[in-house]
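Only one protein chain is missing; all other protein chains are in place.
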Amino acid sequence: MTSSTIVPVRVYAAVYGALMVLLLATCAADFLSLGVFNVVISLTIAVAKALLVILFFMHVRYKEHLLWVYVVAGFFWLAILIGLSLGDVLTRVH
Amino acid sequence: MITADAPALPTGAPQLPREHFLNVEYGVKSWLLTTDHKRIALMFLVAVTLFFFLGGAAAALFRLELLTPPGDLVSDHTYNKLFSIHGVTMVWFFLIPSIPAVLGNFLVPMMIGARDLAFPRLNLSSFYLFVIGGLFTLVVMFTGGLDTGWTFYTPYSSMFANTYVIAAVTGIFIAGFSSIFTGLNFIVTIHKMRAPGLTWFRLPLFIWAIYATSVILVLATPVLAITLTLVGVERIFHVGIFDPAIGGDPLLFQHLFWFYSHPAVYIMVLPSMGVVSEVITCFSRKRIFGYHFIAFSSLAIAVIGFLVWGHHMFVSGQSIYAGMVFSMLSFAVAIPSAVKVFNWTATLYKGSVSFETPMLYSLGFIGLFTIGGLTGLFLATLGIDVHVHDTYFVIAHFHYIMVGGAVMGYMSGIHFWWPKMTGRMYPDGWGRLAALIIFIGFNLTFFPQFILGYLGMPRRYHSYPPEFQVLNVMSTAGASILAVGYLLPLVYMLWSLRYGRIAGPNPWRAKGLEWETTSPPPTDNFEKIPTVTEGAYAYPERKETAHG
Partner (left out) sequence: MAERSDYLAHQFVDPIQQEQSSTLGMWVFLATEVLFFGGLFAAYTVYRFQFPEVFQHASHHLSVLLGTINTGVLLTSSLTMALAIHSAQTGHRRQLMAFLIITMVLGIGFMVVKGCEYHKDYVEHLVPGHSFAFDARYMPQAQMFFVLYFLMTGLHAVHVTVGIGVIGVFLILSLKGRFTPEYHTPLEIGGLYWHFVDIVWIFLYPLLYLVGHHR
C-alpha cells in the first residue's frame, strides 16, 4: 500500500486548461511592446506554469512537506549563482 | 543506547564473530557486485589510497625540483603537469571522496541503526563511476598529462592548452556523478531510515556533518559538471561561451568554477570535523559541549560556504563592489568553524583525556585547522589578498586546512573505526609514532611556505630567486618526513589485518550504535534494529579513560 493520493482526473484537466491559457497568454504578451516588463511577464508566466506542474502533475501538493525543501533548494541555489555573478558583472566600472 | 534485549558482550578475550560481512562470501564477484555498503566502503578505501599516493608522488617530484632555484630537474612544461595532476588527483580522487565514500559509506547506516543505505545499487554505481573517472585521470597522468592547473582557467584550458584537457574533464565529470549519487544516498538515508527513537538531535555529530556535506555535494557538483563540459565543448567545436571573440567572458568560467570549488573545500573539511566530534568525546569520556551549536554550525558552513566564492577572484578583474561583498561574507563563514573549535576545546576541559592514535590526529586537527582558518581570514581581507594572491601564502593556507585539517581528520577516523571495520587493532605505539612524524613533517613542509608567500614567491613557478632557497629546502625536507609518516600506516594497518590483536565489539568503549554490534559487523549490521532512548555521547560521569 503506497502513501500516494489519487488525484482526480478533473483536477488534471483543469491544470492542463490553465497551462494552455498561460501558453496563449505568454504568446500574446510577446506581441506587446512593454520594454523590460516583457521579460518580467514571460518569466512570471513560466514560473506559474512550472508551479502548476510541480504542485499537481508532480503531486507535491499531496506529499510530505520535506519535499518542498528540495524542490526549492535547487532554484534557490541557482538564484545565488546567478545573483552574485550578476552582482559582479553589473557593477564593473569600465 | 542499548535496549534490554541487545546481545550480551562476550567475556574473556575478544573473539572474531563466526560470520561477518568480510567472510560471508568469498570471491571477486562477491566484492565487485556487492551492494553491501561496508564492502563498497572498503573498495573505496583501496581506490582513494592509491590516488593519495599517486598525487603524493607528483608532489614529491615537484618538491625535489624546488630544492634548487633554477628549473633544473624537470622542464617548465613538465612542472606545470606535475602540479596540475597533483591538484586534480588530490582534490577529486582523494579528498572529496575520502571520508564520505569510505567512512560515510561504512558508518552512516550503522550509526543510524539501518541495514544499508537507501539505495545500495546506486551506491555500487557510485563506486564504478569513481573508478571509471579515475581511469580517465590515470590515462591523462601517464600519457602526457594536463598543464592547466586543477583550476582549468579559460581561455588557456578552452583554447590554447596542448595537453589532455578533454580526457581530464571527462574523468572529473564522471567522478562528479559518483559524488552526487553518494550525497543523494546519504540525504535520503538520514532523513528516512533512522532507527526508532533516533530523532535528529540524538544523532551523532558525524551524521550531521555528513548530512551537511551531502547537501553541498548535490547542489555544487552539478555546476562543476556543466562548467567542465563547456570547456570540453569549446575545445571540440572551437567556439563556446567562454570565447572572448564572440563576447565571452573568462570571468564567467571563474564564477561557475568557484561556485562549486569553494563549497568543495567544505565537502573536504566538514566530514573531518564530524570525525573530530566523535573522537574527542570518546577520548575525553565526556559529552560534547554545545551539541546543538556544532550541529547547526555544520549546516551554517554548508549554506554560507556557497556565498563566498568570489574571494578566489579578488584580483581577476571582478568588480571591486562584488569583491567587498564576498570579503564580508568570507568573514562570516569563519564564525561557525570557530564555534566548533571552541566547543571541542570546551569538551576537552575537565575531561579524562587519553592520547591514543585517533585522539592525536584529532587534536592535531584542532590546532592546524585553526591556523589554516585564521590565515584564511588574512586572505579574505581584500587588501592583504592583493599582495599574497597566487603566492605560497595561499598554498600554505589551503594545505593547513586540507592536510593539517581534512587529512588528519581522515586519519583520525580511519584509526578510530579500523577495529570496527576489520575486527583487528593496529599497534597503537606505531600509530602514535606515525602521527607524530606526520605532524612534524607537515609543519616543516608548510609553515615555511607562509613565509615564502609573504616574501613574494609566486605559486606554480618551477624556478625562483635564490633568496628563497633556504625556506624551500626546509619545505622539501618536511615533505620527505611527511612521506615517511604516511607510509607507516600503510605498513602497520596491513600488518594488523593478519597479526593485529582482535578488537572485539567496542575496544574504545565508545558510545554509538556502530559499537553495539560485532567487529566486523554482520552483513545486515544488527541482529535486531535497536531502539534509541538517549542522546549521543552519553558517557558516564565517573572518570575512566578509553582503556579503563
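Here the chain labels run A and B in written order, and each chain numbers its own residues starting at 1.
Basically, a contact is a pair of C-beta atoms (placed from the backbone, for glycine too) under 8 Å apart; a residue touches a chain by one contact, two chains touch by 3 or more.
Note that this is a predicted model, so its numbers are computed, not measured.
J.: Please identify which residue in B:31, B:53 or B:119 touches the non-displayed chain.
T.: B:119
J.: If I consider the whole complex, including the chain that's not displayed, which of B:107, B:124, B:141 or B:184 touches that chain?
T.: Selected residue, touching the omitted chain: B:184.
J.: For a quick check of understanding: of B:223, B:288, B:513 or B:532, which residue touches the chain that isn't displayed?
T.: B:223
J.: Provide the residue numbers of chain B that touch the chain removed from this figure.
T.: Missing-chain contacts on chain B: residues 109, 114-120, 180, 183-185, 187-189, 191-193, 218-223, 225-227, 230, 233, 237-241, 245-249, 252, 255-256, 524, 529.
J.: To test your reading of the contact rule: which positions on chain A touch the chain that is missing from view?
T.: Contacting residues on chain A, toward the hidden partner: 1-4, 6-7, 9, 12, 15-16, 19-20, 23, 26-27, 30-33, 38-39, 42-43, 45-46, 49-50, 53-54, 56-59, 63-64, 66-67, 70-71, 73-75, 77-78, 81-82, 85-86, 89-90.
Keep in mind that, in the parts below, only the chains that are shown with their structure count from here on.
J.: Would you pull the chain A residues touching chain B in the complex into a rising list?
T.: 66, 73-74, 77, 80-81, 84-85, 87-93
J.: Show me the residue ranges of chain B that touch chain A in the complex, using the header's touch definition.
T.: 191, 215, 219, 223, 249, 251-252, 255-256, 259, 306-307, 309-310, 313, 317-322, 325-326
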